[in-house]
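Removed from the display is one protein chain of the complex; every other protein chain stays in position.
Per-chain numbering from 1; labels A, B and C assigned in written order.
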Amino acid sequence: MIWVLDILLLILLPLTAIVVVRSRDLMVAAIVYSIYSFDMAIIYTQLNAPDVGLAEAAVGAGATTILFLIAITKTERMEE
Amino acid sequence: MPADRWEDVIAQTIARLLIPMILLYGIYVIFHGHLSPGGGFQGGVILASSVILYSLVHELDQATKFFKKKFRVILEPIGPIIFAFIGLLCIFFSGNFIQYSKLPFLGDKEMAAVSITIIEAGIGVTVMAMVISIFFSLGGRNR
Amino acid sequence: MNKLAPTFVVLVIGLIMAIAVGDMPPFGALNSPASSYLSPYYIKEAYDVAGVHNIVTAVLAYWRGYDTFGEVTVIFTAGIAVMALLGRE
Partner (left out) sequence: MNLSFYLQHYNYWICVSLFMIGIYTMIAKKNIIKKFMGLNIVDTSIFLFFISMGDKRNAAAPILHAENEIIVNNYVNPLPSVIILTAIVVALGLTATALSFAVKIYEEYGTLNSEKIERLW
């Protein structure tokens, strides 16, 4: 029954991507992008690629989100 | 001391406990990358994330004391320099550019494994310096 | 009309990609074209030639060394570019 968990993780991806696209607040978009990236890391590990999963969990969910948050605090927060 | 300075004792204590473990895990990921999942890219980003955690909890100026700009400029080209040095050393011992088995110090397989480990360490240092310098430059004080 | 143009472009791209996905081999097939010509050589020879258990590291630093060398140079260039663009601290 592991494929049920697999399909649930895969369905979570477009939902979080749509939240990233639709939200007016850029801070919310950056944090939901972190959730999206961590979900993608779990899927990579499930597909037997642990190197790529480790890199995605460190780079996507950590570094890229922090860079987005710094850039948002340097500029403006709300999208007009 | 500026008025908008943010300090939290609980966060600083937890970070003081966590940062050595993150550093140890990053070094493990780099140097154990030929037996288990890992390697230079992942370990470099993990090492840089410990410095980012330190500068989020404390002030950014205290973190830039350890990694000054002159030090980062020296630290950043270490990976390409090590890679090019080992590659050209293989040419010196009558091989191709990165044909590690031509190096005469150990056997063929062992020499390749040792060279791969050294190169991964260089890649890790470069990636760490790059992420730290991007964080410091992008999160500078005046907007 | 101007609001509907991006949706139209995206739907055309999605239709083209859906037609292309129809020709892919099934998910998890053992004899798919991606994993039948080159990768068995790497899996067989990784320990004998490179002396490394992790096949990904062996391919990354031994057979594809030029690729990794260029990629490290790209990372170095990105760090220098950001430091040159906003060099205040």
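Following the convention adopted for this analysis, a contact is a pair of C-beta atoms (placed from the backbone, for glycine too) under 8 Å apart; a residue touches a chain by one contact, two chains touch by 3 or more.
The shown structure was predicted, so the numbers you read here are calculated from the model rather than taken from an experiment.
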- Omitted chain - touching chains that are shown: A, B, C
- Note on the structure: Even though one chain is not shown, chain A touches it at residues 7, 10, 13-14, 17-18, 20-21, 26, 29-30, 33, 36-37, 40, 43-44, 47-52, 55-56, 59-60, 63-64, 67-68, 70-72, 74-76, 79-80
- So which bits of chain B touch the chain we can't see? 35-37, 39, 41, 45, 127, 130-131, 134, 137-138, 143
- Could I get the residues of chain C that touch the absent chain, sorted low to high? 6-7, 9-11, 13-14, 17-18, 21-22, 24, 26-30, 32, 34-35, 38-40, 42-44, 46-47, 53-56, 59-60, 64, 67-68, 71, 74-75, 77-79, 81-82, 85-86
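Going forward, only the chains that are shown with their structure count from here on.
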- Item | Computed distance of Cα centres, chain C from chain A, in Å | 19
- Give me the residues of chain A that touch two or more other chains. 51
- What are the residues of chain B that contact at least two other chains? 37-39, 134, 138
- Touching residues on chain B, where the partner in the complex is chain A: 29, 37-39, 41-42, 45-46, 48-49, 52, 131, 134-135, 138-139, 143
- Item | Residues of chain B that touch chain C when the two form their complex | 33-39, 64, 69, 72-73, 76-77, 79-80, 83-84, 87, 97-98, 100-101, 108-110, 112-113, 115-116, 119-120, 122-123, 126-127, 129-130, 133-134, 136-138, 140-142
- Message: For a test of understanding, state which residues of chain C touch chain B in their complex under the given definition.
- Response: 47-54, 56-58, 60-62, 65-66, 68-69, 72-73, 75-76, 78-80, 82-83, 85-89
